[in-house]
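A protein chain is absent from this complex, but the other protein chains hold their places.
For clarity, chains are labelled A, B and C in written order, and residue numbers in each chain start from 1.
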Amino acid sequence: MYNLIGLVVLLPLIGAAVNGLVGWRIKNEKVIGIVGSATVGFSFVLSVLIFIEMLGRDVLNRAEVIDYFRWIGAGGLETSFAYQVDQLSILMTLVVTGVGFLIHVYSIGYMHGDPGFWRYFSYLNLFIFAMLNLVLADNFLLLFLGWEGVGLCSYLLIGFWYEKKFTGDAAKKAFVVNRIGDFGFLIGLFLIFVTFGTLKFEPLFLQASVMSVGEPVLFWITLMLFIGAVGKSAQIPLFVWLPDAMAGPTPVSALIHAATMVTAGVYMVARSATLYALAPLTLEIVAVIGLLTAVLAATIALTQNDIKKVLAYSTVSQLGYMFLALGVGAFWVGIFHVYTHAFFKALLFLGSGAVIHAMHHEQDIQKMGGLRKYMPKTYITFLIGAIAISGIPPLAGFFSKDEILAYVWHDGSVLLWVFAAITAGLTAFYMFRLVTLTFWGDPRFKEHGEHAKHPHEAPATMTVPLIILAVLSIIGGWVGIPKALGGGLAIKQFLAPVFERADRIMALPEHGVHAVDYVLILLSVAIAAAGIYVARLWYLKKPEIPGGLAKKYSGVYKVLSNKYYVDELYDAAIVNPTVKGSRKLLWRGIDVGIIDGIVNGLAKLVEIVSKYGRLVQVGVVQGYAVAFVFGIVFIIFWLLFR
Amino acid sequence: MTFEEAFVYILAAGAIVSALLVITRRNPINSVIYLVLNFFFLAALYLTLKAQFIAIIQILVYAGAIMVLFMFVIMLLNLGDEKQLRDRVTWKQMVAIGLSLAFVMQVIYIVGFGETDGMDAISAKAAEIGTVEYIGKELFSHYVLPIEAISVLIVLAVVGAIVLAKRKLD
Amino acid sequence: MFENNLLTYIIFSPLVGALLLLFIERNKHNAIRWVALVTSFVTFILAVVLFLRFDAGEAGFQFLIQTGWIEAIDVGYRVGVDGISLLLVLLTAFIMPISILASWSSIKHRVKEYFVFLLLLEVGMIGVFLALDLFLFYIFWEAMLIPMYFIIGVWGGKDRIYAAVKFFLFTMVGSLLMLVAIIWIGVHASNTVGNFTTNLLVLYEISPTIPLALQSWMFLAFALSFLIKVPLFPLHTWLPDAHVEAPTAGSVILAGVLLKMGTYGLLRFCLPLFPAATYEYMSLISVLAVIGIIYGALVAMVQTDVKKLIAYSSVSHLGFIVLGIFALTEEAVQGSIIHMVNHGLSTGALFLLVGMIYERRHSRMIVDYGGVAKVMPVFAAFLLLMSLSSIGLPGLNGFVGEFLILLGAFQSQALDSYWYAIFAASGVILAAVYMLWMYQRVMLGDLDKPENQKLTDIGGRELATLIPIAIFVVWIGVYPSTFLDKTEASGKQLLEQVERGRTMYRAAEKDTEEDTLVENRIDKIMGEKN
Partner (left out) sequence: MVSLNFYLSLSAMLFTIGVVGVLTRRNAIIVFMSIELMLNSVNLTLVAFSSFLGDATGQMLVFFVITIAAAEAAIGLAIIIALFRNKQTVNIDEINLLKW
């Protein structure tokens, strides 16, 4: 079965090629949709089969590298299209193909009637292809191919409705900001190659595992790779692209900008866990950046009114959480959170998509409210998602979030824990602010008369994926029930071989069940519950409170609702000076002014010299004769007196 | 100063004056007349050098044939006086005159300091080699090839002159 | 017999076509076009045969032809192909039919002369890549200038004369110095082996014996000529003008092949002939290359004219290639060779695309467009593909070259600094900025200009020019081994040749160091006495 991993990767590419090359001739949306979904569906089925086979194998024998063909080979560099099937990659593959399949199905309904329907499915399939390359690659270069490939698809899909200017801007911004991260990633790759002489994971990590902790080159490698992750996973300071990326179709936001692509950074760090474990300084940076991002994004989310923007900042915040987990050395927890987050965040996005669909592309939550009665299925599923992300047991979010908090606590930094806990509370708060404003209360849009909106429940292709994801959001976390609650942490055991080297280096104490664990669990649930309660109180019962607060702390509110002016800062500090400097100084100044000036100046000089020089030869014969005589006189003179 | 010497000096002075007159006359007709005069002086000078044949040729060919051709052309073209001969002496002319003076100085300098030993008097053979007989013998023995060549050249020149000067036939 | 003379057939088959064209009446435009196309296609087939019969394991020259020519100074008709020139010959032969197709309808006056010039140009270009005799090389090098001069000057845009003269003079300045150096090295050979010679194979043998001081001058003379052609910052200003004014096919050939002659010259002549001087000047040239990468990208970013933008992007890309050459590692040199091909394909295709849209709309200004993707979806797809290839997206050809070059430069012991590669890698970011910004302003957004609404999508002939390029773009991106394998042995051998110069250069460097040390000591002693 392992040999079929190539087919898992290839199927979506076939789908993309079919839809991309002949899709515009197939006028039938159903055919296009089925081609798009079925290829991903088959991939999912195949990966499930592989997964089952893996579970059947001996624990030590589960990982395998399937080498297909040579890619780039020159000098000492050898890379191939080779896929590493192991616990980590198969888990990611399952998430990608599984959630991807649901979103494909959902998109058939969501994108109905769009003139670019074929194009959309082609891009989406291409994305799955690239993402699978990313998670299955057995070397950093192939990972980079997937890494850039998903970036490209994200570019294409954000700018899918290219007639609007802001979609193009957002797409370009996403790509370019990602490229800044990729720059770091590339340098990281070079350093790895210089240090280890290979880019393949296994030999590389094997070599690394015997190196001593804290070696400078490892610090630089991991830092550079982390810069790549910062770009892809939208962390400080490169998070600015993700909220703008919401310009794309909502299923795209669900798939790419919530469930899969943005978690690539987390995956990559987890994959290189061995390296990171050897670089404690980088791990600290990862933890701090992660936490800062989590807090910052959560605070921005408090004030946003665009339903998708709230979810986007929530994603940024959750990604920060994942990096926090990685930063304290809990690599498996980071992946665990990626896995649960994929379910509930995809669910939330798809739910919001259903709402937007129903509200005829209205995204402002201040103009919604009371949708509960119009679209009950969407409401229920969305609510499940919100509860899951808030961390209320026994939904998925609780388990992963609780593990993160526990690890942070055991890491010994109370400060980190406090901020992480506050962020959890904020998360619960803004999610329920969203739920309240959208679904509860009275409608704030026109229900009757002209320009009235008539919200309606979404079609089955959209609701079925919602329901499936809702179920997964509930049960998805049960693979990681902590010991304190009598669970076995199945996912930890499953992933352990992947992180075995890193764990050995980190040597985190295997903490047993303590009273403090129960306290922590209770605390985190309490914080989440408090958040939910406050949100419900403020926005449902006493809507005057948030308004009052906003007025009272108008400065803070302004900063938050303007996202800390980060975009403006970047524009003023980097973008504008570069563009202006290039235009005025480099192009007009150096290129046209100095270099061409010198060139044309030389030409002018020749012209001027010639202009006077040619006066010697004006065609008057006597002039020539004078010169002639002069020559004679000169020669005689020279002969006489030399 | 013997009479002979005085005679040579007078002839020399005449040659120079007539030459100067050639290049300073406005009217080309006058120039031609003075040029003919100059040629006569030169012919006389050739005689003092005992070159009778050359002197005769000078009169016959130069003064007699060539200068008549000049005269003929000037009259054919009916040229008037040259304007602005002296009213505008350009810097180019100044330079030309200056250069020429420098040139003549140089030559005289060379002549003055040159080695002319054994040549302070006309050779005894001079009277012999200047005769028609001697020159004729030389021309048609030693110089027979050049003389044939030059005769061809003369023919070519005549044909060329006709071609150049004739009006178009159309 | 066929195989023995294969290279001669490849070089001169376009010439046969050009001669044939002379016998066709000048107003039979279609016949002229077809003859030109068929000729160039035949050349391409021959080049493919060459590619297939090429033995990748052999590092030296293959298909050698050596015939005497001017015996007195040992100038010969010597041609041969190795891994470095093979791909470039193939590229040239590949680009030509495409250029001819691209000129099918856009050239309307003096059609016959145009195609004759194109074919003559091909003779010159292929000759440059195959010549193994400095004299022969120089003749081809100059011979190719003339058709290009006329192609820009006669069929170009409105400032064509300025551009053509600028192009000509820039190139001329360099090549005259090169001629001096060719004579010089020939004279040096006569001191060493007894007779004046321009035989490259002989010169390769004696080159390490040239003293460093002499090598430096010759290197500079050669390098200046090549670097102008490349063009390296700050010798690049002829390029934007020439590109903008040239007709589409002219730009395609200019970007696709002509610029590569400079980088090829570096690899074939500068490095192996003057190995010690290479070490002396490598950091200077590499710094300029890195400046060129960033500078070209920044200037490209703010261009208002699409063609100029692509022209400046060439400056940036060629900076990568030069950096790769002077990094002197296997990865970088192979990367440079493959990147020459890549740049030829992707930038050539970009110029083709710009030419297509120019033919329809008669404007190259970015502001005149916007939202064109709506009316020209196929065009938009190709433009995106080629832009992405130019950006260096993994899976497409541009990445293979860029990555190998950067990797090679990063680990290069000769350059001995990470900073070259780090700064060069920032060009990767900027490439995304300028290409995507251009793409966004031209293709995306609202289709608000009425003249753009009537644009028609590309047709069959245009597709025929783009699809082959697209195939190669993906092929090289996914399975570059087909091409990289051919360059491996020759690249390795080149590095060995250059390596010989290292000890010489190090020794010379040490001498000067010791001299200064001694001087310092003397100064010290003198100072103590006083």
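Please note the rule applied: a contact is a pair of C-beta atoms (placed from the backbone, for glycine too) under 8 Å apart; a residue touches a chain by one contact, two chains touch by 3 or more.
Source: prediction; values computed, not measured.
With respect to the full assembly, the chain omitted from this view is in touch with A, B. The missing chain lies against subunit A, touching residues 617-622, 624-626, 629.
Residue-level contact of subunit B with the missing chain is found at 2, 4-5, 8-9, 12, 15-16, 19-20, 22-23, 25, 28, 31-32, 35, 38-39, 42, 45-46, 48-51, 53-54, 57-58, 61-62, 65-66, 69-70, 73-74, 76-77, 79, 82, 84, 92-93, 96-97, 99-101, 103-104, 107-108, 111-112, 114, 116, 119-126, 129-130, 134-135, 138-139, 142-143, 146, 150, 153-154, 156-158, 160-165, 167.
The working rule: only the chains that are shown with their structure count from here on.
The touch graph of the protein chains shown is a line.
Centre-to-centre spacing of subunit A and subunit C amounts to 38 Å, using the average Cα coordinate of each chain.
With centres defined as mean CA coordinates, subunit C is found 70 Å away from subunit B. Among the residues of subunit A, none is found touching two or more other chains.
Contact of a single residue of subunit C with at least two other chains is seen at no position. Contact residues on subunit C toward subunit A in their complex (touch as defined above): 166, 169-170, 234, 236-237, 295, 298-299, 301-303, 329-331, 334-335, 371, 373-374, 377, 388, 393-395, 399-400, 403-404, 406-408, 410-411, 418, 421-422, 425-426, 428-429, 432-433, 436-437, 440, 443-447, 478-481, 484, 488. By the touch criterion stated above, subunit A contacts subunit C in their complex at residues 24, 69-77, 141, 144-145, 147-149, 152, 155, 159, 162-165, 167-169, 171-172, 175-176, 179-180, 182-183, 186-187, 189-191, 193-194, 578-579, 581-583, 586-587, 590-591, 595-596, 599, 603. Partner subunit A is touched in their complex by these residues of subunit B: 92, 95-96, 99-100, 102-103, 106, 109-110.
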